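Pasting a structure here, questions to come.
Selected chains from the complex are presented in situ; the others are not included.
We call the chains A and B, going by the order they appear; numbering starts again at 1 in every chain.
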Amino acid sequence: MYQLNIQQFFGPIEKLLELIEEKKMEITDLNLAEVTADFLNYLKTLVNVDSRVLADFVVVASRLLLIKSKALLPSLELTEEEEQDISDLKNRITQYQKIKPALILFRELYGRNNFSVSRPLFYNSEPVFYPAENFNIQSLNQSLNGIFEIFKQIIVESQKIDETPLIKLEEKIEEIVKQIKNGISGFGELVKEKSRMEIIVLFLALLHLLRDQIIKAEQEEKFADITISE
Amino acid sequence: MENEKKFVNYTDIAAAIEALLFVYGEPLEVKKISKLLNIEEEKTEIALKELEERLKDDKRGLRLIFHSEKAQLATKPEFSGFLENFIKEEFKEDLTPATLETLSLIAYFSPISRAKIDYFRGVNSSFILRNLLIRGLIERASDIEGERGYLYQLSFDCLKHLGISKIEDLPEYQKFKKIFEST
């Protein structure tokens, strides 16, 4: 049997809210920019997470980076779509904050172990053989075909996930350092022919390296290539 | 029907419903109870209310659980200390934080679609939903598939595990339902 990925981590919205609340801050652009580094660090701890879930985290991370860039470069102009994305993220965190107390109350109730017990179906009856009219070899065969039809879809879906290689931030950080040593100096060159997902992770890796002052990066003007060097 | 019983009043009906639910054990639809007793649904509802009220008495060890137009007879949660042996296997294991997060969203805001759950959590929840369905903690709200897929709600077993007799008994249910509707 293939194993379901039982997730031990929080959802990205819950995590973001937690980071903000830890610092007793309001949900503003500035404060979201403030917790971006912490969120990226959390992302780094997500090992063995399937790529579908990781992609959702990366979407949130890329919006945070947008907010962060805007905070660092006030002259940066965002497109309407980007503005929309940012306000959507803030909305979701605000909504989550409102319903979070319910989630805490529920957890408490679930763990209390104060339960009701019911009786099984026809508890005191002895089994009696009652076949039904629609019970025969054909209906059994039909049913089983139906189950495997649906089950096949689930397997295909989960295999698709398994086959997508996990793109690990650590690996991408190493890749950038190696490529710079090999003489590559532009981010454009680095991400040539890479998947969208890989580009996002490479960009995250770049920001990590910048933060830790391992590399230098320059951008002559908006939309120009980013020059990177040791 | 040969064994048909004539009912004189609601107290009579309530006694018959108690016997019926005791024998059946599982949740029984209000509609089905009416059919079995050969009375109007309205009368069944009134008799069920009467039975529910009567069971609230301290002298009684049982209570009625109501959920999605069905009723079930079960023990009062104050006696759970004597009934530890009867906890189902599926409820013994601890739930992960993400699973509890999903389950509580379903509890307060059911019936709720997967799209809505994903939106609130900011992450795909399909594996978690499958896990909750297999454990029997949630169920599909009905066999009608909505435009955006199935709707989910808590199961009777989950209500019993929580020790509540209907979904509205969740702490501050109305308040959070209102907040949710405004989002």
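By our rule, contacts are C-beta pairs under 8 Å (C-beta built on N, C-alpha and C of every residue); 3 or more make two chains touch, one makes a residue touch a chain.
Not measured: the values here are computed from a predicted model.
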item	value
Whole-assembly formula, with each chain kind represented once in the display	A x1, B x2
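Convention: only the chains that are shown with their structure count from here on.
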item	value
Distance between chain centroids, defined by C-alpha means - subunit A, subunit B (Å)	33
Subunit A to subunit B touching residues, read off their complex	4-14, 52-53, 56-57, 60, 92, 95-96, 98-99, 101-103, 105-107, 109-110, 112-125, 154
Subunit A-touching residues of subunit B, taken from the complex the two chains share	22-26, 63, 65, 72-78, 80, 83, 86-87, 91, 95-101, 103-105, 107-108, 119-124, 127-128, 130-131, 156, 159-165, 170-172, 176, 179-180, 183
